[in-house]
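This view holds just a subset of the chains, kept in their places.
When the chains are written out, they are named A and B in that same order, and each has its own residue count from 1.
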Amino acid sequence: EVEFQQFQRVLQEQQDKRERIIRISREITIQSKRMIFLLHQASSTKFPLPLEFDKTKQHKQNIQKQLGLLKQELDTPDAERYAASCSPGIQEFVEAYAFEYWLQHQSLIQPNDAKFQIDLQSFDYVLGVCDMTGEIMRFLITHGSKFAMVDVLSHVQFLRELNLECTKLRNLNRRSQNDLKQKLGVMDNSISKVESICYSKIL
Amino acid sequence: SIFRELQAKIDHETSLRDELSSRVETIDQESKVLRLLLGEFEISNNETSIDITKSIEVIKVKIQELAKVASEHSYYKYVNVWDRAIQEVACLTLLAAWRGALQGHEDKKYQLLTLEQVGQILNATLVPVYPEEVKFHISIEEYLHGVLSISTELARLSVNAVIYGNKEVPLKSLQTIENVHSSFQLLSLKNDSLRRHFDGLKYQLKRAEDVVYDMRI
């Protein structure tokens, strides 16, 4: 039928667009992961990380370029249709930026922080921040022995409070609830691991 | 704090979602009534035809109400709240027309309505048909799910028709399912729910063919 040919055209366009967005999301993920790797490397010698730290500049530029492309793709009324396709990249990007911010300030980056340079979906921010706690755990496990006990404890406290705040979130829809639950489970584990470090530090 | 702001945003979305859900539920309830009526239509033809038309009218009003609330917000953010309900309504509208049970559309007996026709029947003014518009509408996917679901209904109908000595329905059913099958082959479906739904169509086709084959012997 004639209508089905029209359907085919519309469905094909949507499919193509979705694939372009997924490609962008993957590229953001890759750049963010590289950025996190560099952050671990840099912070192994200098902590807190200096504010003028710029070894991740290249990656940030790449990410911002991809975010620009994404913005173009999503500049249509049906942008929400593709929200799920770009979420993984956005979360990874939040994770990287939030980790850098923590290494510099030992506090939590805000979703409206100028560094992000885009308007974040609130929930991508939450999930990205949850992922960041895993990086902090890895950082503390590797370098915990260099710090005073009181400092490690204050970092654990930071993780605990973040955990409590995320746990207090209510009324999420089922899918977000499940995503968050899974991340919080990982966060519980991260905190336990840091506690174990404290324990063996004491003995 | 940031988490309090987040919570406020989430609460707002949830209450909206709840309102939409409760409207969708009233549509689902009426759909069940309509499905039963269509089941009875086999036996007592014309008498139930009025009830069927009325029931679709009720659904139409309820969809309008849903559309009013939904249209104030981003369509794709909440579409998963109502898409299954709309698929079912699409299927039942198609089925009512196919059976000639829809008053004013008796000429569509044994035919499948187009997406535009379904849209007109359910609400000519408020429901635009193509997805670039982001107001509430019946999407291509919803319509196509409806088309696949009606094939299952038609295959079943064939079996029952034979019991009541009706030889026309099995033949027409088979024709329709064959049409659906060949039309779908025009589409390049991804590995999504539509593809999985379509994968079941071959069984319906086989069933309808068997009935016609058995009838001929």
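Worth a mention:
By our rule, a contact is a pair of C-beta atoms (placed from the backbone, for glycine too) under 8 Å apart; a residue touches a chain by one contact, two chains touch by 3 or more.
On a predicted model such as this, the values are computed, not experimentally measured, just so you know.
In terms of the labels on screen, the copy numbers for the complete complex are A x2, B x4.
Simple rule for what comes next: only the chains that are shown with their structure count from here on.
If you average the CA atoms of chain A and of chain B, the two centres end up 40 Å from each other.
On chain A, the positions that touch chain B within their shared complex are 1, 3-5, 7-8, 10-12, 14-15, 76-81, 83, 108, 110-111, 122, 125-126, 165-166, 168-173. The residues of chain B lying in touch with chain A in their complex are 1-3, 6-7, 9-11, 13-14, 17, 74-77, 79, 114-116, 130-134, 140, 144, 183-184, 186-190.
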